[in-house]
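What follows is a short report on a single structure.
For this view, one protein chain was removed and the others were kept in their places.
We call the chains A, B and C, going by the order they appear; numbering starts again at 1 in every chain.
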Amino acid sequence: MTLEILYFAWLRERIGVPRETVETNAATVADLVAELSAREDRYALAFSDLSALRVALDQELAEFAAPLAGVREVAFFPPMTGG
Amino acid sequence: MTLEILYFAWLRERIGVPRETVETNAATVADLVAELSAREDRYALAFSDLSALRVALDQELAEFAAPLAGVREVAFFPPMTGG
Amino acid sequence: MEIRVQSDPFDFGRECAAFGAGRQDIGAIVTFCGIVRGQDQGQLHQMEIEHYPGMTERALTQIAQDAQRRWALSDCLIIHRYGPLAPGEKIMMVATASAHRADAFAAADFLMDYLKSRAPFWKKETRADGSDWVAAKASDEAALTRW
Partner (left out) sequence: MEIRVQSDPFDFGRECAAFGAGRQDIGAIVTFCGIVRGQDQGQLHQMEIEHYPGMTERALTQIAQDAQRRWALSDCLIIHRYGPLAPGEKIMMVATASAHRADAFAAADFLMDYLKSRAPFWKKETRADGSDWVAAKASDEAALTRW
């Protein structure tokens, strides 16, 4: 499947791009993270501590164990600091 | 002693005056209330349920048991409804 | 800290804009505005607010000082009107400023609770069928135990 992946805040800075399109067969968010991390060191480094990261699937907060079936947009980012 | 007595809200309406000057030897607020109530029916009626009334001595909330020594201004009123 | 007791209307928007303006130590402002409701238990024609001149200012000052002792406030404002008010008119406002939101929220909430039951104001409502003094609510007195 084709996924649009977005990165925000320091995660965007570490990975070096705000968004990218990825072809993947990953079943879950965690699988996708493992796939990206295996690709290049900058991903492995950025995703080294998942407890410091949040994920949204099609603009809704989700868990790293969530399935990717039917998803088009995945966003990774640090805990939010609005207000 | 000479006391300035003030009445507010429905108490003012029942007693019929917003303020009056009273000569009294009452030792406490409760004594003063008894003295006024003995004077005329409108006072007795207005003061019939002290739990529905509040008192301030020299503009500070007080108890009905409080002494009047040194006090110059006594105000009686229903529970406050500001805001 | 500023306390104003007045019969004149106040401009809620202007007060909000001016409160804490230009200060860089304030991270959070909370404001509250009380308004005369028109549709409460039949159409209200007028609300008359009576107060105790002199004691009102003292009581509001004490309540505001209390709030400043309990929370880290950068500033604090209370405006309360008296006299006749029409439905929709603004009765009063409080504003609190602090570095952080928790202090500003708690202080504004506290000011309102104490102002309701400890400042010498009384409300009289006039409707088609006559006038009545607003009775104090047990829930307003009970709210004070929160603090």
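In this text, a contact is a pair of C-beta atoms (placed from the backbone, for glycine too) under 8 Å apart; a residue touches a chain by one contact, two chains touch by 3 or more.
Since this is a predicted model, take the numbers as computed values, not measurements.
K.L.:
So there's a chain missing from this view; which of the remaining chains does it actually touch?
P.N.:
A, C
K.L.:
Which one touches the absent chain: C:3, C:35 or C:134?
P.N.:
Of the candidates C:3, C:35 or C:134, C:35 is in touch with the missing chain.
K.L.:
For subunit A, which residues touch the unseen chain?
P.N.:
Spelled out for subunit A, the touching residues are 6, 8-10, 12, 56, 59-61, 75, 77-83.
K.L.:
Name, in rising order, the residues on subunit C that touch the hidden chain in the full complex.
P.N.:
So the residues of subunit C touching the unseen chain are 11-18, 20, 22-40, 87-88, 99, 101, 104-105, 108-109, 112.
Following the convention adopted for this analysis, only the chains that are shown with their structure count from here on.
K.L.:
CA centre of subunit A versus CA centre of subunit B: separation in Å?
P.N.:
72
K.L.:
In whole angstrom, what separates the CA-based centres of subunit B and subunit C?
P.N.:
So the centroids are 26 Å from each other.
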